[in-house]
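In this view, the complex is presented without one of its protein chains, the others remaining in place.
Labels run A, B and C following the written order; every chain starts at residue 1.
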Amino acid sequence: MDALVPPFLPVLLAAVVLPFLGRRAGHALGVLATAAVVPYVWLVAEGAHLPVSLFGFDAVLFNVDPFSTLMGVIFGFIGAVGVLYSYASDADNLQTAFALGYVGTSLGAVFGGDWLSLVFFWELMAVTSTLLVWHYGGRAVRAGFRYAVLHGIGGTLFLGAIVWHFAETGTFLFGSVPGGPESVGLAGSVAPVLAGLGVGVNVGFIGLHAWLPDTYPRPHIAASVFLCVFTTKTGVYGMYRVFPADGNVAVAYMGGAMAVFGAVMALFQNDMRRLLSYHIQSQVGYMVAGVGIGSALAQAGAFAHVFNHILYKGLLFMTAGVVIYRTGEESLKKVGGLAREMPITAGAFTVAALSIAGFPGFNGFVSKGIVISASHYDFGYGPFSVAGYTSLEILLLVGGVGTFMSFIKFGYYAFFHGSYDGTVKDANRGQAVGMVAVAALCVLYGLAPDALFAVLPFDVTSEAVVSHVYHTYTVDHILEGVVLAVAGLVGFALVKRPLSGVKYVPDVDDVYNPLTFRATRVLVVGVTELYAAVDRLVVRAATDSVAVVRAPGAPRPRRRRGPRLAARGHQRQHLPRRRDARNRRRRDGHPLSGPDESGSVSFYCRRKYFRHG
Amino acid sequence: MTDITSLRPLAAVLVSAVAVVPILASYRRPNLREGWTVLAAVCKLGLVASMVPAALRGDVYVTKLGPFVPYIDLTLRADALGLLFALVASTLWLVTSFYSIGYMRGLDEHSQTRYFAAFAGSVSSAVGVAFASNLVVLYLFYELLTVATYPLVAHDETDEARAAGRKYLAYTFGGGVAVLGGTLLVVHLAGTTAFTAGGIAGLANSDPTLARVAFALLVTGFGVKAALMPLHSWLPDAMVAPTPVSGLLHAVAVVKSGVFGVARVLLDVFGIDLVAELGVGGVLAAVAAFTLLTASVIALRQDNLKRRLAFSTVSQLSYIVLGIAVGGAAALGTGDAAKWALIGGLLHIPAHAFMKLTLFFCAGASTSRLTPTTSRTWPASASACPSRWARSQSPQPAWRASRWSPGS
Amino acid sequence: MMDLLVSRDYYVATFLLLGIGTYVMIASRNLVKKVIGMNIFQTGIFLFFIAAAYVEGGNPPVLTMDAPHVSPLPHVLILTAIVVGVALTAVALGMVVRIYAEYGTLDEETLQEVRGSE
Partner (left out) sequence: MAVSDLAALVVALPIFGSLVAFLAALVRSKSGWPVAVAATAAQLAVTVTLAVRAFGEGTITYVVGGFEAPYGIELVVDGLTGTMLVLIAAVSLGVLAYARRAGPRSNPFYAVFMLLVAGLTGMSVTADLFNMYVFLEITGLSAYALVASGDRGRSAVAALKYLLVGTVGASLFLLGVGYAYIDTGTLNMADLAVKLAANGYTATLTQTAFALIVVGLFIKVAVFPLHTWQPDAYAGAPDTVSGLISALVSTVAAYALLRVVFTVFGTAFLDANPFAHALLVGGAIISILLGSLLAVSQSEVKRMLAYSSVSQFGLIVAAISIGNVTALTGAAVHLVGHAIMKGGLFLTAGLVATETGARSVDEYEGLVKRSPVGAGVFGVLAVAMVGVPPTIGFAGKWYIAVGAAEAGSWTLLAVIVGSTLLTLAYFARLVERMFFREPTADLEPAVERADGALPDGGDLGGSDPGSASLGMYAAVVAAAVLAVALGFAVFGYGDVLQSTIEALLS
């Protein structure tokens, strides 16, 4: 098993080369590099690992276990589809290069066999994804900045947790890696909390999630396809690494809450991609709940859901992208009746919507069912259980209803409601190929769940492995799915009218963005002013004492500014013309005197700081 | 580890000092003058690099020049730590030489001869700091560095530049005085100041109070150039110097010599065990941590690009000091923690050097092409000068977008 | 106390002379008087040495005279010192002459005023 090549390597190489190639050749290379990952990681035997030394520490760059294999396969696949879609959607080479960098670093993160390489790629993901957002320019820049800051904070917390872990155990290796420590997960009492919060940013814990709907609707449509896949799913993977053994009750409930919260918030949205973004949170809630429950069944369910979610959420973003691509509109209110104009897109959307909602026969039904059944069999009843349903289960079911409702809303307004003025072309060939391929997989995995089970880390059909053997198509399950769908339909019919009156629903970032802004300003101004005051004091004391020595008893001007400026003006007369011009230029460059003092831009430069000496 | 007696460390130090003479002499012929600069830079890099293989083997080149003052030999040692610093400084000098030539000619600056001569002298001193074998030789080059860099700070000859120069002298010579005092105490306590891995034995058995005072003086003294708060205030002001100076000297050579001094004091004078025993490592770490945070906050509010970079330098330098200090504070603790902290701190010396030099170069390039150096005008510059803007973005992507705004 | 002073009358005179000399040097505004003060000051010292050499009932230190002799060495020393003093006075007066030639005054304060505009 020597001479292993970590899968991220070819992808990143492709990313580097891509900007220098032609569009067609470059994207072809991108598709090739990402697609090649799928068979490669599938074929590498479990347990293979590539020990290296990173910054002088033992690290494992390529660690194959069922979890990472699953992530690698789906990342590679969706990466290839995404590149194809990018090509079809007129993304330029540089953007695709950033996207490939993002894919590559995500692969690096999931195949890392130790905390160090995990967090290393984790941070790089934040960088590459920020670049991907920024590349679009305009409103994406600000959002990208907020995204970067929040992920910076999350990454730092995670890093802190890992350092803590290192201090406890003396190694960065995962417990499962040969040579690793005896314990799995993060050691100590503080590290898991830090890591939970840090990873919580990535998976969109309620309160830490606002970057999702903030960022994902803004960049290029192809960029959104990439974005919706990697960060949150790597987050789920990271969450599993942090709580690998028995899960964590709080995390499980957080997952449940996310499922409900995301779905409800999604219901209020009119921006297509914003709606989908809230759904990421909702769906990730199922996965987080699965990881939080921590049993073999739950973890298998969580990762099955990761797998499926990547397929249908990628597909959803693709369809939404096509709509935007063809119509130029982002709001559901501005489109409608597109089903007739864009049958392929509408079809793909329907498949994806039914998948995400968990309708029987589609892949979402399978994986969501596993998680819900795990929440039923492997988890305590909790505070508000009703009629044999555990609390968590109820949350997840409610989330399911919300999902139905919001996708009925999406589909209704975008494709079926009213009619579209004029003609709109359907998805072009490349987009169609991508969408149909993914849609086919959604159906395939829905109808033949065994194919899905084959990639899961735990065999959910074996009694030896899981506490409760999972059967996909039982009467109960199908009934459950249908009931949810009906509840969704009814619910949507009920709230449709009041919902259309809702203009804007505030989210947590409406509180913490201004709060952060003000707090930062107070901090910055406070610190700098304090510092400036001390500095002025010292400088004045120094100049005064010099003045006292030089001319004892002479009256001293308290303010030195006036005479100094005069002196400067005086001196200018003696300067050669060239330097004079330069001085003036320098002075004009100063915030005080420049024309840009009018100050619409920022608070940093309103006043004069630290001018002395 | 064997000592190889060789003139190479001395030659590496002297080559740029000697180059000052032809540089000054050819003041009428700029091409020749710059030729000397580049030649000296190449020679210096070659000499320093030639010692690297030995350092990797664990051998040390030593130049012994006999006794200097009582207790003190005038000896240069190119050990691994010193070589690290010297290699960074001389590599970047070569790079900066080319940049300087373009910059100075591009802006049609005055007194270019003085500029290049002082630059060569500064680099000489910086390498001297790197190769110093004891505190006194270190002090020697430390002071020479101050003298050699002063003309560069005051180069502009404006009121602002002169004021910055005065402040620079006051701070750095003040630091020098503290170093001298500390050195004297060490001489008094231990009878020697020769750097010894693991610390000078004599210090461990001496009066702990005096040892603490000596430590405080030395660290304060070196802390001035390392821009530890509250001794940092010269650095932002020194940014009136031409950009290559800010880049190489005030982000690499000068400030790193301060950091390097702190490292020497902790590692080779007191030794981390003694530092931990005296309980001073924690204090230093606290100061460094404070600087780290506060300087970053202040940097947020600087509109002048170079000043912002300067505060960033203040902050980053404290990373290095923090690493070293934590190494000292944790020496009695468990396992490898101290080692890792030290390695991290020292690794940040070259790392920060490369990062910050690139940033300064970008800032300077925009200065020489665009007029103002305030960051608020940069979005405009970005379109006027996209490649530079992009380059300046890449090392630290978040520097520019430093504003939160509600909503979007 | 009186006895002590009387028995040390030369020393009293010495220090009176020293005091007067110092006072004249400091308080007098006229440069020539300052030089005179200096002379008085020196004279005090001469007296001090001579007085120190005196031995009660001593004869001049000539070999033909009977012992006890007064100490001869201070006399020799003071001869030298007087020569030095004379030389000093000469140099000082030379300078005074030059100052007068240059500024036309010997008054210290006037001199200061004149020189203030220099």
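Keep in mind that, in the parts below, a contact is a pair of C-beta atoms (placed from the backbone, for glycine too) under 8 Å apart; a residue touches a chain by one contact, two chains touch by 3 or more.
None of these values were measured; they are calculated from a predicted model.
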Contacting the left-out chain in the complete assembly, out of B:52, B:107, B:147 or B:343: B:147
Hidden partner interface residues of subunit B, rising order: 66-71, 74, 114, 136, 139-140, 143-144, 146-147, 150-151, 154-155, 157, 161-162, 165-166, 169-170, 173-174, 176-177, 180-181, 184-185, 187-188
Subunit C residues touching the omitted chain (full complex): 22, 25, 31, 34-35, 38, 41-42, 45, 48-49, 52, 71, 73-74, 77, 80-81, 84, 87-88, 91-92, 94-96, 98-99, 102-103, 111, 115, 118
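Please note the rule applied: only the chains that are shown with their structure count from here on.
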Computed distance of Cα centres, subunit B from subunit A, in Å: 40
Separation of mean Cα positions, subunit C and subunit A [Å, integer]: 100
Of subunit B, residues touching subunit A in the complex: 107-108, 110, 157-160, 163-164, 166-167, 230, 233, 236-237, 294, 297-298, 300-304, 307, 334-337, 343, 371-374, 376-377, 397-398, 401-408
In the complex with subunit B, residue positions of subunit A that touch it: 56, 127, 130-131, 139, 141-146, 148-149, 152, 167, 170, 214, 510, 513-514, 516-517, 520, 523-525, 527-528, 531, 534-535, 564, 567-568, 571, 578-579, 582-583, 585-586, 588-591, 594, 596, 601-602, 604-605, 609-610, 612-613
